[in-house]
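Following: one structure in structure tokens, then a few remarks.
A single protein chain has been removed from this complex, and every other one stays in its place.
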Amino acid sequence: MIDINADLGEGFGPWRLGDDLALLSIVTSANVACGFHAGDPLIMRRTCAAAVRNDVAIGAQVSYRDLAGFGRREMDVAPEELTAEVLYQLAALDGIARTEGGRVRYVKPHGALYNRIVRDPVQAAAVAAAVLAYDPALPVLTLAGSVLHEVGGLTVVNECFADRAYTPEGTLVSRREPGAVIEDVHAVAARALRMAVDGTVEATDGSEVRVDARSICVHGDTPGAVELATAVRTTLERADVRLGPFA
Amino acid sequence: MIDINADLGEGFGPWRLGDDLALLSIVTSANVACGFHAGDPLIMRRTCAAAVRNDVAIGAQVSYRDLAGFGRREMDVAPEELTAEVLYQLAALDGIARTEGGRVRYVKPHGALYNRIVRDPVQAAAVAAAVLAYDPALPVLTLAGSVLHEVGGLTVVNECFADRAYTPEGTLVSRREPGAVIEDVHAVAARALRMAVDGTVEATDGSEVRVDARSICVHGDTPGAVELATAVRTTLERADVRLGPFA
Amino acid sequence: MIDINADLGEGFGPWRLGDDLALLSIVTSANVACGFHAGDPLIMRRTCAAAVRNDVAIGAQVSYRDLAGFGRREMDVAPEELTAEVLYQLAALDGIARTEGGRVRYVKPHGALYNRIVRDPVQAAAVAAAVLAYDPALPVLTLAGSVLHEVGGLTVVNECFADRAYTPEGTLVSRREPGAVIEDVHAVAARALRMAVDGTVEATDGSEVRVDARSICVHGDTPGAVELATAVRTTLERADVRLGPFA
Partner (left out) sequence: MIDINADLGEGFGPWRLGDDLALLSIVTSANVACGFHAGDPLIMRRTCAAAVRNDVAIGAQVSYRDLAGFGRREMDVAPEELTAEVLYQLAALDGIARTEGGRVRYVKPHGALYNRIVRDPVQAAAVAAAVLAYDPALPVLTLAGSVLHEVGGLTVVNECFADRAYTPEGTLVSRREPGAVIEDVHAVAARALRMAVDGTVEATDGSEVRVDARSICVHGDTPGAVELATAVRTTLERADVRLGPFA
């Protein structure tokens, strides 16, 4: 059984990003923005309601406080402050989700925070402290090899990216390098299938790398995002891979 | 038994307002700012921790989204949006309070929102919808005569103001008028005692008005605020009035 | 000679609104958002650069400080504060425009502020005070009949709306009423032509109303906005109406 996750509810005020309704019929887990990089309370509530209607698991997509930069800029936030900020976002979304008959099932940090806590043990511990204080059973979605795995008591779940190139070491090729993002729909769908069935992906040097993931992330805000996500889902279903939330 | 409430945690980032620690040894209920007019997540968490240590009940001081205006400017927020915004703040504070061994016991809207929902049934219903969706048992602190009282299913509790002049009709004299705020410490303490014991206050024309309140609000951010709050508490204690949270 | 104006640069961070580049080939004046309801510094700079390249006059689209509400919610901002806020936005945009070889040629308040200062002399005077302090020669775009006209020393220019229904009194029909917005492209273009050539529009009761305007506003962020704006421009050009900035 494999999960498909995508970022949702990433509008703010008058602005929208991605086709949330289309994605909700494809994914099994929705990373819902919590207001710090995107997502206002009304968008959060509507996204939760739509996720519940579509039987999609709700995750808290917590972020640095950086609306103008969409949470994509690394910030040196003090640990105690970061813990409080994650807690604030997580609790706000969970409270909203509950009024719609759902609840937060997992946490997925967003953007620069996601990347930072893969390698920074201090910020990783700060995010983990928020999750553990709120609900120790909540899993956090991250990359294989993340230092989050070293935080005692925290449930960590790995995800993989069907449309991203992997190094032979199993890390993602930086977006700044050519070929980092795979755009061919068939190639992406084939990689997703191999990730789900074999737990592996072909790295840039042709070698086979283990991804060891329970969820495949698809992007929601790129051109052709819905088509690509649809191809991933259809390919998995045709191969009789069971789809469902990891959480 | 009477409650004393004050606004707390109304700093933001590097800024502080009022002497929270001093007030926490005086009041029995703390209206904790939730981030929309004041209060960042770390301040919220520290204020909740201090409130729990001092056995002070935590209330969610929800506001319009207006940091620059400190929530003091009336805003025409659409009802559905206002409901979501109140829900967001309430859930965030409650989640944070629970990690410190407390929880939100009541809701007190702040500033312009407080005044607006005394007379605007649409915004009053929007605020009430958030509280009812989150926890129908949570009381909302307001003024006697507020249209909030007309919202079905909502628990509404009245408060009174020891340092504010009252009209013969039982409403507060506008701050724009002379004499609206009573600054004499002895007068304020005497009024608080009469409010607590008799449930009345002397109006501007000398007539006696019923206040019908279970909580007395003291201000935390004015010069002499702590001295005045101390005088109110001491006077009540000397008269053997029992003090305790209304919620 | 008539001007066509539209709102531009109304994105923020990762978000965009409307097709700015298409509109810049149609309009003669661009109301550029200044960061308070939309528009971040980089979007402002790029929009100014594109306006200069297209020989389009730059106007400062100043707003209440309300990103979440897109400046569409009326706010009771104190006059002195409103003056400072308008000044801040106006000066920021002008400074940015000058680095791109342009400059701010006029001011057009946005959204709820636009509507408020049509009828509220206090906020109208506050906005005017900012413009007069910055550059007394800068015209402000507003509706005929606005109280802005009564502010001494201020240059006020009227605009009209080709796609909005007018009352027999010459005011706009509220958007809440049916028929307030005219969607038929041919009807809108025909109204624009009559506004430009005769200075009149047919009101809802069939009577003829004077609009007395030097600029026609077209909307940039509605579905079909570009098609509609194109029709307005083409119709005016075919009738040999000269197009150019009013400022």
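The letters A, B and C name the chains in turn, as written, and every chain counts its residues from 1.
Please note the rule applied: contacts are C-beta pairs under 8 Å (C-beta built on N, C-alpha and C of every residue); 3 or more make two chains touch, one makes a residue touch a chain.
Computed from a predicted structure; not experimentally measured.
Student: Which listed residue (C:55, C:80 or C:150) would be found touching the missing chain in the intact complex?
Tutor: C:80
Student: Which listed residue (A:69, A:102, A:139 or A:245) would be found touching the missing chain in the intact complex?
Tutor: For the chain that is not drawn, the touching residue is A:69.
Student: Determine which one of C:21, C:42, C:197 or C:239 touches the chain that has been left out.
Tutor: Answer from the full complex: C:42 touches the omitted chain.
Student: Kindly state which of the options C:22, C:52, C:133 or C:182 is in contact with the chain not pictured.
Tutor: C:133
Student: With the missing chain put back, which residues of chain C would touch it? List them for me.
Tutor: Considering the whole complex, chain C reaches the absent chain at 35, 40-42, 44-45, 80-81, 84-85, 87-96, 98-99, 133-134.
Student: Where does chain B touch the missing chain, residue by residue?
Tutor: 11-17, 38, 40, 67-70
Student: Considering the whole complex rather than only what is displayed, give the residues of chain A touching the chain that is not shown.
Tutor: On the side of chain A, residues 65-66, 68-69, 73-77, 81, 112 touch the unshown chain.
Just so it is clear, only the chains that are shown with their structure count from here on.
Student: Based only on mean CA positions, could you tell me how far chain A sits from chain B in angstrom?
Tutor: Chain centroid spacing, chain A to chain B, equals 39 Å.
Student: What are the residue numbers in chain C that touch two or more other chains?
Tutor: 68-69
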